[in-house]
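Structure record follows, encoded as structure tokens.
Missing here is one protein chain; the remaining ones are kept as they sit in the complex.
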Amino acid sequence: MPDAIQRRDLEDQVDEFEIAVPSPPELMKRRAKSHRGFIIGGSVVLFFLAVAVFAPVLAPYDPYDQDLTNRLVPPVWDAAKGTWDHPFGTDALGRDYLSRLMFGAQISLMIGFFAAAVSAVVGSCIGMIGGYFGGRVDNFIMYLINVKLALPGLLVALSLVSVFGGSILALILILSFLFWDRYAVVTRSVTQQIRVNDYITAAQALGTSRTRIIIGEVLPNVMNQIIVIASLEMAVAIIVEAALSFLGLGVQPPTPSWGLLLSEGRSYMFFMPYLINFPGLAIFFLVISINMMGDGIRDITAPEGRN
Amino acid sequence: MSSNTVLEVENLSVDITVPAGTLHAVSNLSLQVDKGETLCIVGESGCGKSITSLAIMNLLPRKAILTADKLTLENRDLLTLSETDFATLRGDRIGMIFQDPMTSLNPVFRIGDQLEEVYIQHGKGGRKEARERAEFLLERVGIVAPTERLSQYPHQLSGGLRQRMMIAMTLMCDPALIIADEPTTALDVTMQAQTLNLLRSLQKEFNAGLILITHDLGVVARMADRVMVMYAGRAVETGTAEEVFDMPTHPYTQGLIDCIPVPGRTEPGSKLGSIPGIVPALVGDLDGCMFRNRCDHVSDACRSGDITLTEISAGRAYRCLLSPEESKNKLSVEGAA
Amino acid sequence: MAKFLLHRLYIAILVAITVSVIAFSLLRLSGDLAAELAGEDASEEEIVLMAKQYGLDRPLYVQYFDWAGSALTGDLGRSLFTNEPVVEMIFERIGVTVKLALYAILISLMVAIPLGVMASVRPNTLTDRFSLGIAVFGQAIPNFYFALLLILLFGVKLRWLPISGNDSFAHFILPAFTLGLGAMPQFMRLTRSGMLDVLDSDFIRTARAKGLNPRRVLFKHALRNAILPIVSLMAVVLGFLLGGTVIIESIFALNGVGFLAFESIMRQDFPVVQSIVFILSLSYIVLTLLSDLINAQLDPRIRLG
Partner (left out) sequence: MNQLMGQFGHPDRDAIPALECRNVGRTFMIKKGLFAEKQPLKAVQDVSLQVNRGEVLAIVGESGCGKTTLAKMLLGLLEPTTGEILLDGEPINSVSIKDIAKKVQPVFQDPYSSLNPRKTIEQIISLPLKVHEIGSKESRRARVEEYMRLVGLPKRLIHSYPNQLSGGQRQRVAIARALIMEPKIVVCDEPTSALDVSVQAHILNLLQDLREELNLTYAFISHNLAVVEHLADWVAVMYLGRLIEFGKAADIFNNPKHPYTRALLDSVLTPDASLGLPEITLGRGLPNPLAPPSGCYFHPRCPEASDQCSAEPPALIENEDRLIECHLYK
């Protein structure tokens, strides 16, 4: 740049009426702090996470230890038979129900998290590519999404599980296959909106590579949406895993999956309703708090920039 | 007040609750529009001109609070009207034209239905009369083959045509007042003059008052009988178009006029005049002159107190501490420089 | 519009073919079909014989065309378990499933749309919170657990409603309600957000500026526009519900296609499973085509575009 150039210091002094506008990260922090749903949901999720991680330390018993002399002990608040030895009672094989529930949290969270994450990566890539390139590429991706939508997901998942078995890895992969389309649909349409922005054209006019534009310019603007869907899909993945296990086609006994606990408790539910209520409510509260957190993230990251 | 007056507003204020506090979108605004008269409200974005129009239409967002000493339409007090009663005036006595003709018409209904609907809603007549009226007005706004157009949907028309439809729609019930909010901003330059011409000739023909809201000084100069310049939610200068453009008394008005290049007047390639600084955010307690941060003639007196409108003659006023003499000397020297 | 529909039809056919390939492969994934057919303690020779008899020794694509060809004539093969023709098995039961899905979608629409509209008209009020609460609950409660709760309450405690079988209308109430609750949140959210968008639009402002009465603005001008995405969603959800009946039908022992699918999966009866997958996919495709048709009728931009 030539030296003779006049430097302009037009706006260097702060104007009397200037008010500090928070930056997007600051804005998010502020909104997060004042968002009740996000805080409550997030805390409950953290609680479940802590229980899952520290289950080996926290759980009073080994979840697989059977004690046939203490079968179907009701929870502690049952005045007649409840004891503090088994605060949540025992199941039909005398296993401590609290311990089994705690270890169940591990399985739910692990499968939910990884299924959501794997499908997020796959689905978002597909969606952004379709949205950015348009034309034939996009037509092909729309076709893929249409095929996925047409298949009855749960049924295909059930058949796949029955073929490949209910190992945790298989479940994660099969669930990922079930969920990628939502990411693809949303990231595709958001990318289409972003693609027409002038900052993309500016980057193209610099000779920026397409990969760099997608990762550097598009992705940061789609990330919110991906995280929001991921949280909601994680919740759905947890329910579907439980459903598969409930039907006997997911995690195999004696692994303490919540869905499996429900299905095992089902035969006793008329007399011992706690056997279905504990795992049922555990799923319900975990899912509802993840949903609250997801809705919170959506509100917190609401698109800013445009006034 | 003469019997010619259509709209009278005194000390209208609109406050909007926002997370940071109260936004004083419009403060103590008074205006009057006569039959067949065009009042142009001009200002830059965020000056409160559109909020003013929505306030008169009683279409403000839920979070906005309106206060006024007086708000009458054809001598009817609008402040005491219930929402239901107000709705009977909208579309009947007051019509409004919005900025973007592409989105202002409902995409799923025929143009004809949308035009006739106003007429029928306000009890002017049945389907047949409404259709006749619509055809008559379409012809008046210069649309060939009106019958055909009436059975079309909005997406089948160009922007210019849609804006003419909007004009026809506001005239369905022969309103006393038309409010047009940036009616030509979304149109091509070649369409702008035609649309404005049409709007003005129809307004004169129907003898309606017109409030034209715009940021374009060219439009104001050519359309206005009277002008109100707004800044930061207040009127800073009022007068006839000639008065305001030939002898601006407020530094902001002068600044605005200096800003725009004018073929034949500004030397090509020369420096344009410019207004430094930023528009104040109108949140919280507002004291003193709102333009003081951008004004060349600022003094300590400008920083506090209530700066009121100084009236020079009937309808001619400005909101500045400079005396008319001072403002004439200072501003004209600057304008010449 | 003809072009638009032709285009949709073309995609639908393409998707249907792909789905048939996937459904077909599902059967082959299960391992050596011939061994399966021959039974557990069959000898090598018996398996080879079996493969020959069923044409399983031919190349896969030939087998596919063979299968697809007979599928086109309405022959989907026979069950490995009961040896009945699959088509008959499915048609015996599909009525129950369709009934269930229709009841469910009716229930969810009847609750979701009014609540969604009310919530959008008065955002952030008690109505809004209430409907949001229902949406959150419906989303979070696993339907199999909710089904068990309903059985405990209405079937066992109160003894108002039957809890298994499909003999009468009463038998459908609990399962349809369970299924409908799951679909409700989507409709409610879409109605609410769609209405909020529309109510915020310029043409609604125009309608209000015309002095139209508020009910007309809401139900004629706004809802008519907001209904377009709901129609599309209805097709998706109905397709989804048909597939989602697996769990509910097995819990309530409704003898529908879902229950059949579940049983067939459990006993590795893959010709039945693949046919159900294929038929459900086809019905989804037809439903979305239908919703496109309805939307084209409702939206002049498509009809005349």
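Chains here go by letter, A, B and C, matching the order in which they are written, and residues are numbered from 1 within each.
Note that in this section contacts are C-beta pairs under 8 Å (C-beta built on N, C-alpha and C of every residue); 3 or more make two chains touch, one makes a residue touch a chain.
This structure is a prediction, so every number in the text was calculated from the model and none was measured.
> Of B:R110, B:H155 or B:R200, which residue touches the hidden chain?
Within the whole complex, the residue contacting the unshown chain is B:R200.
> Using the touch definition from the top, which of B:V9, B:I97, B:M223 or B:L322 touches the missing chain?
Per the contact definition at the top, the residue touching the missing chain is B:M223.
> From the list B:G160, B:P175 or B:G209, which touches the chain that is not on show?
B:G160
> If you put the missing chain back, which residues of chain B would it touch?
On the side of chain B, residues 44-45, 158-161, 188-194, 196-197, 200, 215-224, 240-242, 244-246, 255-266, 268-275, 278 touch the unshown chain.
> What does the interface between chain A and the hidden chain look like in terms of residue numbers?
Residues 1-2, 4-12, 21-24, 196-199, 201-208, 212, 217, 220-221, 303-306 of chain A touch the chain absent from view.
Everything below uses one rule, namely that only the chains that are shown with their structure count from here on.
> Name the graph shape formed by the protein chains and their touching pairs; answer line, ring, star, complete or other.
Shape of the chain contacts: complete, all pairs touching.
> Using Cα averages as centroids, what's the distance between chain A and chain B in whole Å?
Between these chains, centre-to-centre, one finds 50 Å.
> Using the touch definition from the top, which residues of chain B touch two or more other chains?
Not one residue of chain B touches more than one other chain, so the list is empty.
> For the complex, give me every residue of chain C touching chain A.
11, 14-16, 18-19, 22, 26, 29-31, 136-137, 139-145, 148-149, 152, 156, 236, 239-240, 242-244, 246-247, 250, 261-262, 265-266, 268, 270, 273, 276-277, 280-281, 284-285, 288
> Touching residues of chain B toward chain A in the complex: what are they?
Touch list, chain B to chain A: 276-281, 283, 292-293.
> Touching residues of chain A toward chain B in the complex: what are they?
Listed in rising order, the residues are 10-11, 15-19.
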